[in-house]
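All protein chains but one are shown in place.
Let's look at chain A:
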Amino acid sequence: MTRARVTEGLLAALGTLAAAWPLTTLLTGEHWLWRLILLVLLVSGLGMAARATGTARGVVVLTQVTGLLLVVFLLDLEQHLGMHALAQQIAGLIEDANHTLVTYTAPAPVTPGLEFVLSLIVPTLAIAVDLLAVTFRRPAAAGIPLLGVFMLSASNAATGLNPAYFVAVAVIWLSMVAHGSSRQMLSWASTRARPSTPMTFENRFNISGHAALARGLGVASLVLALVLPAALPSSTPHFFANGLSRSTDSGGSGPGSMFGSEADIAKDLRAQGTAPVLVFRTNDASPPPLRVLATSRYTGGQWNLRPPSTHLVRGRDNTKLQTDGTATTAASQTYSLQVSSSTIGAPQFAAPFPVRTANLGSVPWRFDGSTGQIVPSGPASSYSLTYERLGDDDQPSGSGGRPNAADELALPTEARARVVALAEKIGGRTSFDSAIAIQDYLRSGSFTYSLSLAPRRKASDGRPLDPLSNFLVTRKGYCIQFATAMIMLARADGIPARLAVGFLPGQQDSSGAYHVVKSDAHAWPELWFPGMGWTRFEPTPGARSGAPPLYAIPTQPDQALSSPSPSASAPTPSRRAPVLPAAPTSHATTDSGLGVWSTVGIGVLVALVILLLLLILPGLAWARRHRIVSGSAGRTNRLEAEWTVLQSRLDDLGIAAPDDRSPRALEDYYRRRGELGSPRDDDALHRAARTLERARYAPPGDRPQSLAKDSQEVLRQVRAGVPSGQRVKAWLLPATGRRAVSGALRAVAALPTRLLRRRRPE
């Protein structure tokens, strides 16, 4: 049984499961968890069995991997036995898992694909843990795969993980290390090591000293790992307590790229924060959404949201920008917009489309003519620009398609048939009519706006539906799904279309400035028409989307829509303009005033804290001595207490109190250490030691009164002999206080040992 290493193997399996435990916060359901437990136990058991036969280490791992693959494939892939079908099925499952990960925020439902991937990843890491900790007997190194399992959850958790998860993994890992190390130490010698004349009983079992020390270290580092991040105020603290959130929404203040994937938009939409991402003013009465990204590439069921990297030209402030695929109609108007604060980090940049001129101040920037995106090379927190808006009654003019529109007309193969059929059903006389019809179709009541997507349905062939088809079937989604559907339906009708991602204009405050918050994140389609260029549509229904642009409303413009009529736009800018410069100054003064006070306050606070910290050790020393004196009743006990106090004071002065010795031995010791010279009968130390001796050993009736005076004299003599640094140390960092602290720590560290002892009395 020793070759199988059952204890180590079970510990390793337990460690992997503990590391996988926080996955329960990310995923719903329980079925997958039982499955993971069984699989981890399976690979662990296979490892034990293989080791028990004494085969090579490679064979052990091979057995575990083979067993795992066999069981997982039998569970998930039982219907199909052909190699090709098998590969396709695996690809489908992985694609499904990938989609689940990018679509859902925590807690996500566990789709078959995700379950399949999890049943491969976690037991594989379990094999790695088992290999390192048990087969190779390097439990410390097994911390790396364990951390890998833990990071699966920690890095994906939106909110902080409960520290209990970390403690569970850490405790099991430390036990693995402890178990391995003690086994290693016990195997050093075949006979039990023992000093020739063991004097103290702790020495008799010399191994227990090391174990207790190691246990103390483990507990202390665990406590530190939990306490220290919480105590440190700066940087990105709460590492394990908060999890490595993928987004920067812990404070909403840090600049950074807003949109990295579709999941980010979903997360932003859920964000509760009221910290503005963007504050701007414009003379446009109904400002359009501010675009951050535009993309035409849709692959594998999701949009490619990477920032543009080609076609960049250097931008110059206040020069007219030429954007491909835009047109100026007779009715189009130019508006100006000033952003006073933006937390959107480079290279992303929010602006309405199409921008005509831009002024980013000192920040150099480049321009992508194909999408009309401005790419600043540094953080641009305030900037001004002008943009153009199509007239409300604009219609496409001219004819012909947009050249080089392969990407913008591409349909996803997996959903092509469904989309084309639907587009034909919706129809429309002209392509512009079709676009409006598609928008109306999506805005009609048959679709539901929801941040949580419907579970994925299965197609007739048993594979899960692709995201677009799933949306068209389940009719439930948020802006990304609506925009995607409109784009693909439009492309099916031959209209070039692309996705724009950005922010709705947000709320207008009393001073006329618009405040954009995170949950104003939005995605919408842009369709290209001859004579109009790229034209914005709004297929997303509900309160959290915008109203459709007026040109995209076919029949009555007086319909009950929230946007004001265009005529109101002219007078508003003049009314708002003077308000603008006043605000920052007043803010600045209050800020600086507060700043001074807060600096002083923090200084005082820090000084107070330092003072308190400085007082801790002297306070502890005083308390300990006070307890000794006050706890002594009777003359003999009082003398003993006074002697103990003298010893503790000498300890503070750097002369450590030895174990209980006889008074004469102590006198010799202190005389030597305190350099008090040869003994004399009138010597204070001699008198004090003899007083103590008589108190202890002389017949009753011959009890001396007190040694307080003699101890004062001894302390005076010793103090005169020690260096001044030692004297200051005796005041500020008395050894008595330090011993009190270390005693308390040792008591805490010894707690596991004591608990173990109690459970298993020897």
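In this text, contacts are C-beta pairs under 8 Å (C-beta built on N, C-alpha and C of every residue); 3 or more make two chains touch, one makes a residue touch a chain; residues count from 1.
As a working rule, contacts and distances are computed from a predicted model.
S.K.: Out of "Phosphate import ATP-binding protein PstB", "Putative DNA modification/repair radical SAM protein", "Energy-coupling factor transport system substrate-specific component" or "MoxR family ATPase", flag the one the UniProt entry gives for the chain missing from this complex.
M.R.: Protein name of the absent chain (UniProt record): "MoxR family ATPase".
S.K.: For the chain left off this view, which of A:164, A:275, A:313 or A:698 is in contact with it?
M.R.: Checking the options A:164, A:275, A:313 or A:698, the one contacting the hidden chain is A:698.
S.K.: Any idea which of A:25, A:341 or A:636 touches the chain not displayed?
M.R.: The missing chain is touched by A:636.
S.K.: Considering the entire assembly, which residues of chain A contact the chain that has been omitted?
M.R.: Output for chain A: 194, 196-201, 204, 632, 636-637, 639-641, 659-665, 693-699, 702.
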